[in-house]
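Note that one protein chain is taken out, while the other chains of the complex remain in position.
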Amino acid sequence: MKQATNNEILKIEKLKKYFHIGKDKKGPIYVRAVDGVTLSIKYGETLGLVGESGSGKSTIAYTVVGMYRPTSGQIMFKGKNIGIEASRRSLSSKKEIQIVFQDPGSSLNPRQTIEQILALPFRIHTQMPKRQFREKMVELLEKVELSPDYLYKSPPSIGGGEKQMVAIARAMASNPSLIVLDEPTSALDVSVQAKIINKLIDLQKEMHLTYLFITHDLSLMRNVANRIAIMYLGKICEVADSVTFFEKPLHPYTQMLISSVPVITEEEKKLKPKKVISIGEIPSPVNIPPGCSFHLRCPYKMSLCSKVDPEMIEVFPGHIVRCHLFAKLENKKQERSDWCEEESAIY
Amino acid sequence: MKTKENVLLNIKNLHVWYKVYGGYLKVLNGVHLMVREGERVGLVGEAGCGKTTTMKSILQILPPGEFHIPQGQIFYKGQDILKISFKELQRLRSREIAMIFQDPTAALNPVFTIGNQIGDVIKYSAAFEENVHKEKIKTLSIKVLKEVYLPDSERIYLNYPFQLSGGMRQRVCIAMAISSPRNLLIADEPGTSLDVTIQDQIMRLLNEIVEKRKTSIILITHSLGVAKEMTDRIYVMYAGAIVETALPEVLFKNPVHPYTKGLLASVPKISGGGIAKGIPGKLPSYLNPPSGCRFQPRCEQESPICSEKPPQLFEIEKDHLVACYLTQR
Partner (left out) sequence: MRNSKQLNNSISISLVKPKSIFWVNLEKNWYKFSRNRLSIVGLVIVAGIIISAIFAPWIIPYPEHTGPFVDFENSMQPPSLQHIFGTDYIGRDIFSRVIFAFRGALIMAVVVLTLAVPPGILLGLTAGYFQNTWIDTIIMRITDVFLGVPPLMLALAIAAVLEPNLMNSMIAIALTWWAWYARLVYGMSSAISKEYFVIAAELTGANKFHILFREILPNCLSPVFTKMALDVGWVILIGASLSFVGLGEQPPIPALGQMVSDGAIYMPNLWWLIIFPALAIVLVILGFNLLGDGIRDVLEAGRD
C-alpha cells in the first residue's frame, strides 16, 4: 500500500461537476452541482461534509466513488489520480473505496439473501475459495452485531437499522481504506442511529478506516467528524475542526444553520449563535447568483458580495472560510473574537 | 386554567389490531391521550411505535377490512367518535379535525392545480353548512395561500404541484388544512422530508397559525428537539402505548421511564460528548407481543410483575405521568 505524502489519503482539487440539462437562447444550461471544491482527508480521520439539499455534498461523494466523472479537477487517492468513472477504474481502487448509501431499502437487492449480497465483494476482491466465504461472512456479521442466521434472511424482512448494518458490513467486506457514508442514518430513528454511529466509530478504530461522512444533521456531525466542511450551492463555505466549527463559526451560512438546529439541553442553547432567520428559499443550482452564491440570503451582505466570488482564506490554522468579511484577516494571528454575539464584521 | 371542561379530544384505552397472515398485529395496546382546547400536544416515538395508527384511528382512515378495534374509545367534544354515523364522521373530517401528512408530494394530486385542490377542500367542507359560490371559493383559496406566506399566491393558485418546491408544497398542505376553521390539527411529521432550515420555517408557521386561531394541534415527530420547542405537552410512545407524558421542560430535565431516558441519551448534542449506545434490542413483534410491559425485553431493570400485565399510566408528580412498575413507590 503506497503511502501518500503528507498523510493525505484523499485529495480533491478544484473539482467541478456540471450536469448538462438542455439549452436555452444563451447556450447550454448546466446544473453546477459542484463548482470548484478543494478538500483533503487525512488517514484515519472522519471528514464531515454538511449542507442542505442542492449543496453538492452527495455529488462529491458520488464522484469520489466513481458514479460520476468529474467535469474538471482532480481526485487523488493515495497519490493516484482516480478522476474517472468506476467502470474504467482499476479493481484495486474499487476495493479500497466503498460507499454506504442513504436509503437502506434500495441499497440492498430485495431478491437476494444477505449471504448472496455479502458474497459479491468476497468473490471479486479475494482469492478465497467459496467454502471459506461463510466463515468470513459470519465474522463480518458479528462485527456489526448481527447473528449468523441473518445470512438467510432477505432485506424486506429485516428492519431499517439492520439493513444499514448489512450495508456497512458489505462495505467492509473488501477491506477498504476509505468509506464514503452518504447520510447513512438519516432515514433511521434516533436510537437506531446511536447504535450504528457508535458501531461505525468502533469499526473505524479497529480496521483503520477513513470516513467521508455526509449529513445534513449538524448535531450528529459534531459527534462523528474530526473536521467539518460546509457546502452551499456547490462551493465550500467553511472548513474547521468540529469543536471550532460549533464554538466559533465564522461564515454567516454556518451561523445560520447552527442557529436553526433544534436543541434540548441548556448547554446546547448557550452554544448556539444568535438566531439568524433564513430568508426565502434555497436557490436552485441552475440559477446560481453572481458573485458570492450566498449573498441573496446573507444578513451581512456588502456591495462587493454580489459582484465578486470570494476566495478560500485560511483565517486561523486549519480554519478556512470563503467570505469577503474575512478578506483582510488572512493568516493574521488575531485573537478569536466572539462572532456569535457581534453583528458587524471586524476588519 | 386547564380544567376537565376544556378537553377537546380524549383517547381512552385504545386498542387497534391489523389483520394479517398468521393472526393479528396488535399494534395499539391501550393508548391514552388527551388534547385540550388551544393546546399543542407532541407525540414522540420511533418508527413502528403506532403514532400514525393512532392518528389514523381518530379520523378513521385505517385500511378498511383490515383492522379491528377490540376495545377503546375516542371522545371528541364528549362524543365517542368511533361509534358515530358516516355522515357525522364526514362532518367531523371536514369541519373539525384536519390532518397534515408527512410527505407533501404524496399528499397533493399531481394532475390538478393547487387552486383546484384547495377549492375542492373548501367546497366539500362548506357543503355541510352552505353552498359556496365559485368566485367565493377562489377568493378564499387565495386568502388562505397568503396566510401561509406563499409569495405570489395568484400564480401559485394556477400552478401544479411539480412546479413548487418541497417547502411550498408543505405550505399548501397546511393551507388546505386551515382553509376552514378547525378545532384540531394533526400534523404527521411535517417537514421531515425537507431541509432543516425549511423545516424550521414550516414549524414556525404552524406555531403562528395555532396561536392565532387558537386551534389545538397534535404534532407527531421523532425529533425531540422539535417537540421541545413547539409543544405544550409531550407524549412519549413505545410499541403501541404511551409510556410517559409531561410538560417539555419537565420531561427533558427529569425523564423517568427507561425508554425516555434511553431516547434522550441517544440524541446527539451540538456540545459534543459523543452519543450513548442507544437502546439494546428492538421493537417487539406485534404478532406475539410480550404479555406484560412491552418495553420489558429491552429494559435494564426488571421485576416479576413487569411481564405479567402492561403497566398503567400513573401520576408520579404533578402533571407528569409514567407507565412503569419500577417507578411506583
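Going by the order they are written in, the chains are A and B; count residues from 1 in each one.
Everything below uses one rule, namely that a contact is a pair of C-beta atoms (placed from the backbone, for glycine too) under 8 Å apart; a residue touches a chain by one contact, two chains touch by 3 or more.
Note that the structure is predicted; figures quoted are calculated from it, not measured.
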item: Among the chains presented, those that the missing one touches; value: A, B
item: Candidates A:Pro121, A:Gly234 or A:Pro262 - the one touching the absent chain; value: A:Pro121
item: From A:Asn7, A:Ser72 or A:Ser157, residue that would touch the chain that is not displayed; value: A:Ser157
item: Per the touch definition above, residue among A:Asn7, A:Ser72, A:Ser106 or A:Ser303 touching the missing chain; value: A:Ser106
item: Contacting the left-out chain in the complete assembly, out of A:Glu135, A:Asp202 or A:Glu311; value: A:Glu135
item: Footprint left on subunit B by the chain that the document does not show; value: 21-22
item: Contacts of subunit A with the absent chain, listed as residue ranges; value: 65-67, 86-87, 91, 94-95, 98-99, 101, 103, 106-112, 116, 120-121, 124-125, 134-135, 138, 142, 147-149, 151-152, 156-157, 170, 174
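Throughout what follows, only the chains that are shown with their structure count from here on.
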item: Computed distance of Cα centres, subunit B from subunit A, in Å; value: 33
item: Subunit A residues touching subunit B - in the complex, by the definition given at the top; value: 52-53, 159-161, 188-195, 197-198, 216-220, 222-224, 242-243, 246, 256-258, 260-265, 267-268, 271-272, 278, 281-282
item: Contact footprint of subunit A on subunit B as seen in their complex; value: 46-47, 165, 167-168, 195-198, 200-201, 222-226, 228-229, 252, 262-279, 282-283
